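Below is the structure I would like to discuss, written out as structure tokens.
Only a single protein chain was left out; the remaining protein chains are all shown in position.
And then subunit A:
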Amino acid sequence: MENQFTNAPVDIDSLPEYQEMTYTPVSIKRMYKVFLVLGIISLLMFVGLYLLREVTEVRGLILGLSIVVILIIGLLYFFQFMFQKNMGYALREHDIAFKRGFLFEKITIIPFNRIQHISTSESMLDKFFKISNLNIFTAGGSGSDIDIPGLSPELAAKLKNKVANHLSDIDE
């Protein structure tokens, strides 16, 4: 057994760099979905403001509140737009990386031989928009699990199979 073991020095500079990966963006449908949810929320808020107008007598309250609501919702739309722009995944031969976040950009890299299991999931809205989430679980707890949203169901299934194949390769 010991004969098989080699331990050549590793040239760190020649290792593949994770910084160099090109990330595939997720489907724009994810953004439409979030925009729809935001739209419904803002609609509800404006209905609430309209109803409030009937009962309140404070001057300028409705105007002030409207401005605040519009600002917040505008900011949320902007953030979601930036999220969408920054979100992406990258597959390599031995690992998968997921990048997300706008103010706090976060890249998580999971080697295939550390994936515990992998699944796809869709919520009601996802089904409506025909998108799917890919969920990758590790033994490292919620901090290292990743959920890639906004994939077409076919792509999600394909990715799932691809990663699952890698998993079985390693076991052999």
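We take it that contacts are C-beta pairs under 8 Å (C-beta built on N, C-alpha and C of every residue); 3 or more make two chains touch, one makes a residue touch a chain; residues count from 1.
The rule is simple: contacts and distances are computed from a predicted model.
Undergrad: Report the protein name recorded by UniProt for the chain absent from the figure; options are "Sn-glycerol-3-phosphate ABC transporter ATP-binding protein UgpC", "FAD-dependent oxidoreductase", "Putative membrane protein" or "Transport permease protein".
TA: UniProt protein name of the non-displayed chain: "Putative membrane protein".
Undergrad: Looking beyond the chains shown, say which of A:62, A:76, A:109 or A:157 touches the absent one.
TA: Answer from the full complex: A:109 touches the omitted chain.
Undergrad: Identify the residues of subunit A touching the omitted chain, counting contacts across the whole complex.
TA: 1, 10, 12-13, 15-19, 94-95, 101-114, 116, 137-144, 170-171
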